[in-house]
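As you look at this complex, bear in mind that one protein chain is not there, while each of the others sits in place.
Presenting chain A:
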Amino acid sequence: MASKKVITREEWEKKLNDVKIRKDDMNKLVMNFLVTEGYVEAAEKFRMESGTEPDIDLATITDRMAVKKAVQCGNVKDAIEKVNDLNPEILDTNPQLFFHLQQQRFIELIRDGKVEEALEFAQEELAPRGEENQAFLEELEKTVALLAFEDASSCPFGELLHISQRLKTASEVNAAILTSQSHEKDPKLPSLLKMLIWVQNQLDEKATYPRINDLSTAVLEDPTV
């Protein structure tokens, strides 16, 4: 096996200097992050200070965040109405998302101890969906199992009651709204950082060069030979 190529700090810094990174591209990246993550005030300020135009109407972020927040707080009914106000097609074209929202509604009813109401809701709203789709039926069975336990949190599927289930549903709605607005559902910045880690690991196999190990300081470490 050939030995690794050694790139000195000096050589590497020259390469880094030769890289062309445009400032407005960086601004776009930052804006993309703010917009996708829903930091609407920061996005607005950044638009004014940097002159970077967001690729989406900032007002729609506020709406999207309201939906997300409603799910996170357990107000699922509210969230469903808000989504339909925003764009009725979102739930029409996403049966899975609609099922998950209804499932979340059911979970919230159980959390509030409204067992009878939950049962009724399951029969009227959830069961018909389960008949349509085998995958929904399996999820439905797990969810309804919550009813069989006095203390629902001790049910094997008790994690459904966990706050992370809300966050999961909220992020699913968030992604669906973004997709409906022809916007990517994930911000680019985290993927780029992941890619940096990945490509450095890949390059390690072939070369020794100054790495950035700590993303938060971006300090270039001397190559270890």
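Keep this in mind: a contact is a pair of C-beta atoms (placed from the backbone, for glycine too) under 8 Å apart; a residue touches a chain by one contact, two chains touch by 3 or more; residues count from 1.
The definition used in the following text is that contacts and distances are computed from a predicted model.
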| item | value |
| --- | --- |
| Complex member absent from the view - protein name from UniProt, among "Eukaryotic translation initiation factor 3 subunit I", "Cytoplasmic tRNA 2-thiolation protein 1", "ubiquitinyl hydrolase 1" or "B30.2/SPRY domain-containing protein" | "B30.2/SPRY domain-containing protein" |
| Among A:M65, A:A127 or A:L220, the residue in touch with the chain that has been omitted | A:L220 |
| Hidden partner interface residues of chain A, rising order | 5, 7, 12, 15-17, 19-26, 28-30, 32, 49, 51, 55, 182-184, 186, 188, 190-203, 206-207, 209, 212, 214-218, 220 |
